[in-house]
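What follows is an incomplete set of chains from the complex, kept in their original frame.
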Amino acid sequence: MTTAAVLRYDAVSDAYVQMEDLARHLEALLFLAPRPLPADELAAACAAEASAVRQSLVELQSEYGPGRHGMALAEVGGGFTFRVESDCEAVVRRLTGGRPEEELSPALLETLSVAAYLQPTTRAEVAQVRGVSSEWALAALVERGLIEESGRADTPGAPILYRTTPRFLKLFGLRALTDLPPMAEFALSAGDVEEIRTRLVANAARRSP
Amino acid sequence: MDLDVDLDVFVGPFDLLVTLILKDEVDLWEVRVSHIIAEYVVRLAETGQFDLESTSQFVVLIAALLEMKSRLLADDETGGELEELDAAEAGEELLAGLVRYSQYKGAAGALRELWSRHANRLYRQVGLPARFLHAGDMNTRLAPELLARGLAPLLREPAVPDVSHIADLAVTLVRELRRLRALLAESGPLTFASVAPRDRLEKAITFFALLELHSRGEVTLDQRHAFGEIKITPLGSRPALADAAG
């Protein structure tokens, strides 16, 4: 039986020290973010000096250096992100499967339909046309790999945009998004996104006076 | 009528509540009609203004809600059976129900405590990267038509709720008051059975009109035993301001 202690070796003081708060904050940010984060965004979130952030990043980068952990800290596309170490990928591949797609509940299917036909769409828009807060449903669809974030809208608050994934196409046997079935009853095709959007919003308004 | 109500399932204007109930968007089951009446009475007391027109409209709406609710109750889904129980048995059953309920209420309090500590912890919510989602594990395939069907209900224009019968009823109460007054002036004391229409809802209106006459001191009502005949006796000229309790 072993006892574990996470320590950084500090070459200046020649001693093992606990991780500092700034490094822990950066670690939390990088752990949670779905995309690489540039140093200046990290500094703003931590309300810290750019130079201090740079230094903590270097520390983190050597802590999460190759072969050290299950994931490594990498600098890609102008930002920092954790990525799984290549020798751990085989294990992750063996994990998938667990979740049968038949578990798409009516609420999830409705949310997925809205996202599919209106994409790219925001959380607020999905909630508006469904008439219920759809936060959980969107998160569950992201978790199932059926939708994903695709940047931010160019509107106030810059809300996250969602779009369907290649896995979504595969699950429904579609070659492309243009293959989405038309709304037979309403004479609308997947291409009539604006028309669909207008009708959905108008109906939502009618439902909640 | 600008009465605001504050209920478990609904907070807002009473008119909107009625509309939502008619549209099946608020479950009448979960509306405590007594709360609405209590709020109305409180408001009447606060403003000190009594307007027969709007009050009768309110009474009619409430009557309609009660009628709808009593239909639901007769079609009881909570499993309560209308068995004949003696008072002691009924009491014990009620006690057992209360004890059971209070236990779950306590558990709800414990859940609230857990929720406040844990609900807002931050977990990573990023799907597995695409390269790990190989086709091999996707042995199910869903029909694309499911997506169209999922969206269709939201695209369909919602039907405008039919509130015509409410407007009719509002008129009916005023008309019913007039009819009863005429009958009483013409032939003196009557029984409820002799003046009540056959339709249940209309019968309710007649009953509310009677209560209205009673509360204005125009008639006395007399019922000897539960569910027995109700005798209606006019009290001379109207409006009589004498105390009409009895």
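For clarity, chains are labelled A and B in written order, and residue numbers in each chain start from 1.
Note that a contact is a pair of C-beta atoms (placed from the backbone, for glycine too) under 8 Å apart; a residue touches a chain by one contact, two chains touch by 3 or more.
Note that the structure is predicted; figures quoted are calculated from it, not measured.
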Full-complex stoichiometry, written in the displayed chain labels: A x2, B x1
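Keep in mind that, in the parts below, only the chains that are shown with their structure count from here on.
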Whole-Å separation of chain centres (CA-atom averages), subunit A against subunit B: 45
Subunit A-touching residues of subunit B, taken from the complex the two chains share: 16, 19, 25, 122, 124-128, 130, 132-135, 137-138, 140-148, 150-158
Residues of subunit A that touch subunit B when the two form their complex: 28, 31-32, 34, 89, 92-93, 95-97, 100-102, 104, 106, 109-110, 112-114, 116-117, 129-130, 139, 142-145, 148, 165-167, 170-174, 179-186, 188, 196, 199-200, 203-204, 206-207, 209
